[in-house]
Structure formats: C-alpha cells, structure tokens
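Shown below is the structure under consideration.
What you see is part of a larger complex, with each chain still in position.
Chain IDs A and B follow the sequence of writing; residue 1 opens each chain.
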C-alpha cells in the first residue's frame, strides 16, 4: 500500500484526479523517466513533444496530458500533467518523518520556545527568545538567532543561518548554507572611510517560500526586507536590504536584487539576472537569464540583455550586430562612390564628408 | 537615557555635532523612515530630493542637510547627513554586548590562545595555534583553523570559516557563511588531467574590513591575498588567489575578481562585476554593475558594459544599438539608390558593390 509496495493505477488515478485509460489493477512501484522506465515503473509525458519518446518507452504506465495520442501502456490523463507529476513523486517519495524533540547535542537557549512537535537535530543552535513552530524541522548545524521565529512545518537544512529577529513563515523550505538576515550593505562615506550604517531592520519570509542553497537575503536598514507568499528563490541568489519580492515570483540561480527594489507578483527571472537598487519590477514581468535591469520594468514586460530591452527588440539587435563589421566597410564604400558621383556632377563640397 | 527611553533632541544634536532647529527638550524614542515615522520618532532627509516626502511626514524630528528648506518639525542640520544617520542609528541600536568567555560546547584546542575578553559561542571551533584577540566575538558554529589570527573586536558571524594561517585584523566584520582562505583555483594541465598546484600562501584581511555573507576570499598560491584597510565586500563576492583589494574600496554583491589582479584604493564596483586575472584597476575607478573588465583600468576611470567601456561611450553605443536593425535596412536602400544613379551616369562597375 505504501511507496515500497507500489500503487495500483486505480489508486493513482483517484489520488491525482486523472482519467485512467487501461487496467486499474496494474501495480507500479516507482516513477522513472521515459528512457530508463521499465514495466514496473510509471513514467510521464508532460508535453506532446515527448510523444515519440513515450512510444519507444518500456514504461508500464504513463502520466499524460488529456489530448495526447495513443500510448503503448495504460495512461493516466490529466489536465495539468506537471502538477500531477509533482503529486505522483510525492506519493512515491513521501518526506521522511522527522523525530520530534531536541537532540541532546543541540544547544537551545532556555529562553527559546520550541514546540514539542518540532525537530531540532544534532548541533543545531537556537538562541534566546527564538520561537520554533509545530512540526518545524531544523537539520544539524542550523543557527537560529535571538528572537527569530520559524513557522509551522518549515524546514531549515544543514548550516542554514537565520539571524536575530528574522521571521520565517509556515511551510518555508530553506536549503543548506542559506543566510537570512545578514546586515545590508550600507555605508556613509565620511571623506576618508566608509562608516557602517547600522542595519537595524529585519527580514520577513512569508508562507510557502523556498530559498536555495547558499542564497542570501539581507536584513533591512530600517523596516523589513520581505519575501512574499509562495516566492521561489534559487541557489546563490542575493536579495539586498529593504527589497520586496512579490507573491509567487521566481528567481533562478545567481540572480541579484539590489537594495530597496520592489519586485511584483508572478515575476519570473532566469539565472544571473542583475537588478539595480531602488527600482520597481511590475507584476508578471519576465527577465531572461543574465538580463541587466537599470530602470523600472512595467508589468508584463519581457526583457533580455544588458542593458535589458524588450525581447523582440533585443533579439533583432543581436542578429543585426553580426552584420555590423561588414556594415562599416559597406558605408565607407558608399561614401567613396558618392564622392565620385558628386565629382562628376561638380557637387563636391556641398556637404561636409561625413568622416 | 538609553535606547529604550529615547534621547532628547539636545542630546542627539550634541552627539552628532548638529545644529538644532527646534526644542532641544523634545524626546524621540526611535529612528524611522519618513513614510512610517510618527511623532515619537526621529526621521531623516539625507538629500533635498526627499524634501517633499519629509513635508508629508508625521515624524517628531528630522535629521537633515544644512541647506534643506523648511520642515514640519524640529530639524538637526548636519554637514554630512548620511554619516550622522549612521551615528544616530548606532545611538538607538547599540551593538548587544557579548559575554566574554568560551561556551562549554565550543571546541577550543589547548594550543590556541583566546584572549579572556573574547567571546567564543556555542559549537565554535578554534584549532591549534589560533589566536583570538581581545573583545573579538565568534558566533556559534564558526571555524577558525590552525594558526589563524583574529584581531581585537572583530566579529565572525555564524558558520564563518577561517582556514589555517589566515590573518584577520581588528574591528573586521565577517558575515555568516563567508569563507576566508580556501585554496585558490590553480592547476597545471599534464596533457591528460589537471594537476593541483598546492595553494600554500595565505590571506591577510586588514583592519576595519567588512566581508559579506557567503563571500569567498581565496588563499594565495604563494605569498598573500590581501584585503586592505577599510575595504567593504558584499555578499557572494569572489576574491581569487593573490588578489589585492586596496584601501576603502567597495565591491557590491556577486562581483568576482580573478587571480593576481590588483584593485587600487577607493575603487567602487556595482554588483556582478567580473574582473579578469592579472589586471590592475587604478585608484578611484568606478565599475558599473555587471561590467566585464578584460584590460587594465586607469585611475579614476568610470566603466560600464561587457566589454567595459567608458560610461559615456558605452551609453552612446547602447542608445545607437537600438537603431541598428533599421540602419541595416537603410544602408541597403541607399546602395540601391546609388546603383540607380550610377547606372544613369554610366558609372556602373567603377567600384565593386559593397555587398
């Protein structure tokens, strides 16, 4: 009945709300990609482009879109096959249960409040005044600073650092080595040296956010740096002080957002995007990988390049740039031909040669 | 008298050396931004651009430049309002005192020397031969390797790693997860594989340097990688082996400096700048975000783009690039018109068409 023994296609169809096309009693014991799946596996075709690969697959069953063509094994047809795949993988790979309680080698300040159902692993540190919610899980070597809060069912992987006063919502996942609440990068130049501007604000991470390995989210100078509900932040991303990341926005790896910039909702960024400080990026904007954002971005805009421009324009420029060296030669030749014509017609000197 | 009870405007004026314009007995209890400040707060106008916002603010007092216009509450006028703001925030948010001594769960080698006023928190590790100076503070889970030195009043936040032999000066602040002294990236290709060149040099971090969360400063192959007095390095920055960062230079987040490059004094870099190896960047140079530096940079130069060019030139090129696709069409049309003229005048073939 569990993951090890497998599930019948009927069970899976019921769990995913899928239309089953085949024998509901057939049992599959694992999820596997099309190329490596065998008769005991269920595989997936999230998109018609993979139909050919599916037809060559030896999988015992398929998760597939509603409108897919014929398949060589029973199919579970779903309206949203990627969402169904997420569910399917969760069925076969349930999160391992954490043992509630505090490991004897963890260092939990007496003034901290740890919910009895929370799991605090070996060598984790929870400082005075910190609050750890129900069923929250701290892996080994995690640090939670003074008065910080970690909400229900949130998971902090090994070596995560949550500095003092940071508030982490519910069902938040923070991957290893991420640092939440380090000082923002703020200085006042006194004519000789950079004097540190104390960073006395905080960070709020709302519910259902995920933050990647070794990512950094700085605390505000005053007020709060905020990552809103459902936003997803990949590895090695930098979020500067006083930034706001809107609900359900997605930032791919190594992207950086400079201080006080506001990112709207449902914004999508590729990897290595850079966004300047004090800017606004509107809802639903899409910023391609390595885009350099140096001005506000309107809602729904799709930008690419450095400096970032509308994708269609940026592509046209990139294509035209290839012809630029030849264009220079061509214009020089045109200039010569024109001078010859002007000479023939006695029109020299009417216009300065454009050199 | 302390932060909780607040300060009178007279006290603040005296501490900041500010000219007070209003009632010196008025007490403020917190520092707040213009938009959220209330009558018990002091806010700040670091720049005339915020005058309108200041006039709409309900703040009980303002820190302001000398020449600012009229404000709706008492003003403390300063020559350098950002520097004064740094001081003001320090008054209201004094750094919490650390408890001197070694936490019982810290692992300090008997051969290490820890000053009795230093604070070594839970689960920190100090290896043999390491020296921790007076009033230095190691947060939990910090590692200080063999024979490394941490100077007076320096602060190492949680999960910082200082490898063996690294020398950290006084009043240095290193944010969580930063790694100082990992091996430089050096190999010799033997025709089949990359053979590691042992990285047997060290790292010197001079006084008053700040290094951001998850930043990395590599040890030298031989000799030292050096970050000079007062330099400020943001999160996720990479400093390669044998690099020298000059005094009071500022590197914003995700910038990378490749091996053996020398950065002068008072250089300022935006985020995600990349600088090649074995280059020299002169004093006071300014490198805009995402700049790609592939050649030496003269003192005082201001560069932008990839490849980096003088800012004025790079902006002209970026503006002109928008017209490039149209320019290609236009030159083709000119060529046609010219050929027609040449045909009319019997001058065809005098010049190869520049195609």
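Here is the rule we go by: contacts are C-beta pairs under 8 Å (C-beta built on N, C-alpha and C of every residue); 3 or more make two chains touch, one makes a residue touch a chain.
Keep in mind the model is a prediction, meaning the values are calculated, not measured.
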item: Complete complex - number of sequence copies, 2 represented; value: 3
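In the analysis below, only the chains that are shown with their structure count from here on.
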item: Superposing rotation of chain A relative to chain B, computed on C-alpha atoms, to nearest 5°; value: 120
item: Centre-to-centre distance between chain B and chain A (centres being mean Cα positions), rounded to whole Å; value: 25
item: In the complex with chain A, residue positions of chain B that touch it; value: 31-33, 36, 80, 82-83, 85-87, 89-90, 92-93, 96, 103, 105, 122-123, 139-141, 157-159, 173, 175-177, 208, 210, 212-214, 230, 232, 234-236, 248, 250, 252-254, 270-272, 289-290, 305-306, 318, 321-322, 324-325, 327-328, 331, 334-335, 338, 341-342, 345, 347, 350-352, 354-355
item: In the complex with chain B, residue positions of chain A that touch it; value: 105, 107, 123, 125, 127, 141, 143, 145-146, 159, 161, 163, 177, 179, 182-183, 185, 187-198, 200, 214, 216, 218, 221-223, 236, 238, 240, 254, 256, 258, 272, 274, 276, 292, 294, 306-307, 309, 313, 316-317, 319-321, 323-324, 327, 329-334, 336-338, 340-341, 344-345
